[in-house]
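Input: one structure, supplied below.
The complex appears here minus one protein chain, its other protein chains still in place.
Our next item is chain A:
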Amino acid sequence: MFTLPQKNFRAPTTCLGPTCMQDMDSSHGDDLEGECSRKVDQKLPGVGDPAMLSSGTSYLSSRGRMIKWFWDLAEEGYRTYHMDEYDEDKNPSGIINFGTSENKLCFDLLSRRLSQSDMQWVEPSLLQYPDWRGHLFLREEIAKFLTFYCKSPVPLRPENVVVLNGGASLFSALATVLCEVGEAFLIPTPYYGAITQHVCLYGNVRLAYVYLDSEVTGLDTRPFQLTVEKLEMALREAYSEGVKVKGVILINPQNPLGDVYSPEELQEYLVFAKRHKLHVIVDEVYMLSVFEESVGYRSVLSLERLPDPQRTHVMWATSKDFGMSGLRFATLYTENQDVATAVASLCRYHGLSGLVQYQMAQLLRDRDWINQVYLPENHARLKAAHTYVSEELRALGIPFLSRGAGFFIWVDLRKYLPKGTFEEEMLLWRRFLDNKVLLSFGKAFECKEPGWFRFVFSDQAHRLRLGMQRVRQVLAGKSQVAEDPPSLSDPGAK
């Protein structure tokens, strides 16, 4: 239990890696410890090399110094963006953010709904210490909500619900109660990189990657397809390295692929997990952001029979589907009372205001507004924004993936990297940033092929237009640069 912090941080390849912060703040873009030390010299004169952290005049513990070192790297990108954020009137030449996965299309609807009088309720019990699992009235509402929207064959139960202040906290709590220090979860890559940080900071749990390929071969019917064979292989590999795997994390709808798992696939993955007594954490945070109906999304809670209900844990939050990442609300659904109770034991540290809990209950209860106003409008706007960006990409002859779920398009810019290296990917990313458009690069999602980028399209039309214009400029210029290799070898190229 008391593993030395140095060891904890060194063991996982990218544990606490700075890039995993990127969805939360902005796309920064450094990764890999090897690369970090190089960057330190270049970009962060104030920050020491991690190897030297043990010495010096710091007031922090060595654990604290290590956390700070990683955090500073992430913060640097955060500041870059926030110091120069685009504003139509005040800063028209500021940075356009296509990197952070937020839905900025429906604020008008939300602000109107959240300003209604039923949202302003205050009563004593909301101001006092709560039931740490979440107020019962809210858990009841969540159970009904999930039963309806996940199309559960049986009514879901409030006692299986735990409420926390965001998906990050939930990942952290699950990692802590399901794994010992140094144990791992399998995760198919590319994946939402911030999870690395979520499971590591408190939990000291690492991720074991299931690498997927863009190429369609043999049994794979589509790019980046997850198969049981790949899961089995990754599991064997982890064991051979002496890493104990406790579970699998599945994100469905997928981030960054914008894809969904079919019920049959889902079933296969769950059976695989059961065979190896692995927990499955299914993150369904984009479940209502499937804007193409033909996609046929199915929640894991809709399955007739779960292979291992006691080891299947579902996450959902309002951050994405209701465009409220600043509200800090997430929920766990698990039939396993030990897990629910253990996570609730941590809720003292991850709780949210009673008043917000009340507001969430009101929001989730308002089925008329959700079904007749919010979802149709949200989906229409997502679709329009998606159409615009994907047509722009087509016009540029750029291949991309996106099946109509989520806020992003997974874009293949490999043809712009002559050598196909991650260094080039990074340089291209920087070129975008220099041209005031922030994207996320594939390495941040632990994609094994250099050259993939995630474009978030859920933004207002004028910002999308301007952002795409800047993207075009960079790619046009980049093509020329690509013919002129010497500039690539210049690491200081700006």
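Just so we're on the same page, contacts are C-beta pairs under 8 Å (C-beta built on N, C-alpha and C of every residue); 3 or more make two chains touch, one makes a residue touch a chain; residues count from 1.
The rule is short, and it goes like this: contacts and distances are computed from a predicted model.
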**Item:** Protein name (UniProt record) of the chain left out of view, among "Aminotransferase class I/classII large domain-containing protein", "Ribosome production factor 1", "Elongator complex protein 6" or "Epoxide hydrolase"
**Value:** "Aminotransferase class I/classII large domain-containing protein"
**Item:** Candidates A:93, A:115 or A:221 - the one touching the absent chain
**Value:** A:115
**Item:** Listed residues A:227, A:359 or A:378, member touching the removed chain
**Value:** A:359
**Message:** From the list A:147, A:252, A:325 or A:440, pick the residue that touches the absent chain.
**Reply:** A:325
**Message:** Touching the absent chain: which residues on chain A qualify?
**Reply:** 1-3, 5, 24-25, 58-64, 67-68, 70-72, 75, 82, 100, 102, 104, 107, 110-111, 114-115, 119-120, 122-132, 165-166, 168-169, 172, 176-181, 183, 198, 201-202, 246, 279, 310-311, 323-329, 336-339, 341-342, 344-346, 348-356, 359
